[in-house]
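Of the protein chains in this complex, one is absent; all others appear in place.
Each chain gets a letter, A and B, in the order it is written, and its residues are counted from 1.
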Amino acid sequence: MTKIGLEIHCQLTNLESKLFCTCRANYRGYEPNTNVCPICMGLPGTLPRLNQKAVEKATTIAMALNCKTPEKLAFFRKNYFYPDLPKNFQITQLNVYGPTSIGLEGKVLVDEKEIRILRIQLEEDPGRLIYEGSSEKTQITLVDYNRAGTPLVEIVTEPDFENPKQVRLFLNMLSDLLENLSVSDPELEGAIRADVNVSIQGGKRVEIKNIGSFHDLEKAIHFEITRQESLAARNIQIIQETRHWDEQRKITISARRKEEELEYRYFLEGDIPWILIDSQTLDRLKNDMPESIISKKERYISKYKIPSQVAEVLSSDKFYSDMFEQVRDETNVKDVANIITTDLMGLVDTKEKRENSKLTPQHLVELVNAIKSNKITRTAAKIALKEIVKSGKTLSDVISELDLVHVSDASELTRIIDQVLSEEIIAVEQAKTNPDTINYLIGKVMQKTKGNADPKLTLSIIQKKIQT
Amino acid sequence: MKCLILKEKIEEVAKLMRIELDDHVVYLDRVQKMIEYFDILDEADVESEKLSVQELPIKNLREDKHIPYEERIIDTLKNYKGNYIRAPKMI
Partner (left out) sequence: MNLAISGLKYIEEIKNGNYTIEEFVSKTLEQIQKLDGKLHAFLSLNDKAIDQAKKLDKKIQKNEKIGACFGMPISIKDNICVKGTKTTCASKMLEDFVAPYEATVISKLKSEDAIIIGKTNMDEFAMGLTTEFSAFGPSRNPWNHDYVPGGSSGGSAVAVRALECVASLGSDTGGSVRNPASFCSVVGYKPTYGLVSRYGLISYANSIEQIGPLTRTVEDLAFILNIISGIDDKDNTTVDNKNEDYLSEIDAGVEGKKIGIIKEMIGDGADKEVVSATNNALKKFENLGAKCEEISLDMVDYSVAAYYTISATEAGSNLARYDNLRYGFDFPLEGFEFNSYISKARKNFGPEVTRRLIVGGFVPSAGFAGKYFLKALKVKSKLTAEVNEAFKKVDLLLAPTVPIRPFKLGEKIDDPIALFLIDFNTVTANLTGKPAISIPFELSDGLPIGIQLLAKSMHDKALLQAAYALQNTVHLPEIQL
């Protein structure tokens, strides 16, 4: 019986400021040690100034994971020496005086399996270390405190996962959830980090740290299960320990952890009073929570009769679901869902493309209406969409500039088809016996109509004409 | 016996606190005296005592706003290289 648990650290990158000072929460892109102040550098005499929104956002995450949220929050010091820790202690949360961390005893469903959330705590990220020179010749460590003090939410699960697949699904769900709540951008490098613990057959738990990506996480779990199974098969004891994931060699190695290093001398942080979260605030946070992804998906399927696959894509990506909600009305729901998950997707599948996109909900509304009223064909719409995303011009401008007007008049289309057939005498002959050649002819018609001809109509007219 | 255990533990603790003890050995006695004085706490009748704490409503906390620190702190600190703080190597 394999048991896997996770300890996930999520940066609240969407906050404006750090947990205890007004430096920027998202430190990426800064020159080293320029996103710092006396507080996050741990200068003598400085005191932490707790960020209200960080507490609110962390509470929201706890609620989204169905946790209990205590009325009073307390902060503690975890004392140890390390160069990335400016004060040589970390301000974090514990539950030694009753429930005082951001969230406790939550649960989520992953692939039909219930995963229990043991606790959620709010704490500060340390700085970053750079080792100068190769690891053998390293003389100096360089420290960058830009990241020190970034708000972190630590989520600890019970060892309820049974296999790496469940872990992967959970992490994907969590990423989507964090994005949906607008608390964190999981795409940012280092925004979500996870440690894992693994035990087999009710044996000792082995913790694995230093895993760089979710991809590696799955590998690490597989490796560790195999390692433990092979030890068990030879009747060798599995020791309870912390191991490090070696990215190069793709194995876990024992991290020599000395007894004394685990002595953290935890005690209450005297510079931060216990924070009272009143019921009004809790209600407001609950009401302001955006709809969960699961709820959205269910609503799309049951209320709008959107196919499950499409609903899945729409609901799990905030960019798409926001767009969908803004554009849809009673008449065009299915068409909007369709166009977003087919034509639009390829045009805005990266963060950069989304940032550069000039598409507005209004554009989509017009586009969908134009298709429905046969003003332009689907093919033309695809072209128009690409241009709109790029330039932001109105649909009518794009239609006239690119000459995308739909040829809906059968007689006009027949005239063009006649033209093509007269130009392609050999192809017409071949088309009588070879269906592929019909496609060639349709292609020619498309060329002449700049892709605007209705393909179904064109095919039926050509087929009729060829018979005669 | 108690004294011996205490001395070993004290040496352990000094290491934990990153205090080098070799020529500080002379202080071990005084540290021991201090800790032994604290045994008086055993006599205090406080088992049921609850913690008394200071409280702060969430709405009194700092607004989430980015206000950069106007000065270049790194220039006022010693021991930096370019933009980095230098620390000794880690084993």
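Worth a mention:
What we mean here is this: a residue touches a chain if its C-beta (ideal position, glycine included) is under 8 Å from a C-beta of that chain, and two chains touch if they have at least 3 such contacts.
Because the structure is a prediction, the values reported are computed rather than measured.
Contact with the undisplayed chain is limited, among A:E71, A:D111, A:D246 or A:E263, to A:E263.
Screening A:R49, A:R299 or A:K393 for touch with the missing chain picks out A:R49.
Among A:P70, A:P86 or A:P186, only A:P86 touches the chain that is left out of the view.
Seen from chain B, the chain kept out of the figure touches residues 9-10, 13-20, 24, 27, 30-31, 33-35, 37-38, 40-47, 49-52, 54, 56, 61-62, 71, 73, 76-79, 85-91.
By the touch criterion stated above, the residues of chain A touching the omitted chain are 38, 41-50, 77, 79, 81, 83, 86-89, 139-141, 143, 263, 265-268, 270-273.
As a working rule, only the chains that are shown with their structure count from here on.
For the pair chain A and chain B, the distance between C-alpha centroids works out to 39 Å. Contacts from chain A toward chain B in the complex involve residues 15-17, 22-25, 31-38, 41, 43, 49-56, 72, 74, 81, 83, 97, 129-131, 138-145, 260, 263, 268, 272-278, 281. Chain contact summary for the complex, chain B toward chain A: residues 12, 15-16, 18, 51, 53-59, 61-69, 72-74, 77, 80-90.
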